[in-house]
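Of the protein chains in this complex, all but one are displayed in their positions.
And now, subunit A:
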Amino acid sequence: MNDMLAAVWSYRHFIVSSVKNDLRSRFARSKLGALWMILQPLAQVAIYSLVLSRIMAAKLPGIDSRYGYVIYLMAGMIAWALFSEVLTRSLTMFVDNGNLMKKIVFPRVCLPLVTTGSALVNNFLLLLASAGVFALIGHPPSWSMLWLPVLVGVNLVFALGVGLVLGVLNVFVRDIAQVMTVVLQLLFWLTPIVYMPTILPVQLQKILAFNPMYHLAADFQSVILYGKAPGLLGLVVIGGASLVLLAFALILFRRAAPEMVDVL
């Protein structure tokens, strides 16, 4: 593990510049450039709120703001955007960089780090944009938002753990990436982002509680909309489990790395 850290340290400049290049080249020839990073999720929020705000607004307990539902949506979206970006990009990370891995020697662990870094920057910009929107609609930031770095951290570790395991396996069984696009869509609707868990039957709520994103999205909504602390027990359990998963993913990654090049 130590040599992995040493390798990362000596490649730190490369990782930082790769993150920059990644962000820059993604929007290199578009007029609005980096603005697209936040326009897309914001547009999604706008669509959902346009379609659903009448139905959903009444279901928000204890919120009398006209824009309560918009804030609720955005809080969930911030959580989901990070999770799904890290996961989808980790899934195809090794396949996409197959040629590079075959031809050039560099610490392989740079790849997930670049993916993570770029997703984090993205998410940070989305958060900033959301803060701007909240200011516009008159929702003041609360102290509970200081929990956000912790929530983002747990969310990231969870997404990276799952993404890395599936990304490694996807090199050998390419069906995984295909299946995951469907699974992710399903998971989105199994997570209370556009709806409130309270509108579901109790039985279903119990089942949904097995979805870690259910809790993470709820935590984001707590700290952003309700100004409350997140559910600590759930956070600790998910955070702990995610760390174990990530450690497992790194071990798997190290064992599989030599064989990955053979099949890429």
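What we mean here is this: contacts are C-beta pairs under 8 Å (C-beta built on N, C-alpha and C of every residue); 3 or more make two chains touch, one makes a residue touch a chain; residues count from 1.
In the analysis below, contacts and distances are computed from a predicted model.
Colleague: Match the chain absent from this complex view to the correct UniProt protein name in "Alcohol dehydrogenase", "Aminomethyltransferase", "ABC transporter ATP-binding protein" or "Sulfatase".
Modeller: Record says "ABC transporter ATP-binding protein".
Colleague: So that we can see where the missing chain sits, which residues of subunit A does it touch?
Modeller: Given the touch definition above, subunit A has residues 10-11, 13-14, 17-18, 21, 24-25, 28-29, 99-106, 169, 172-173, 252, 255-256, 258-259, 261-262 touching the missing chain.
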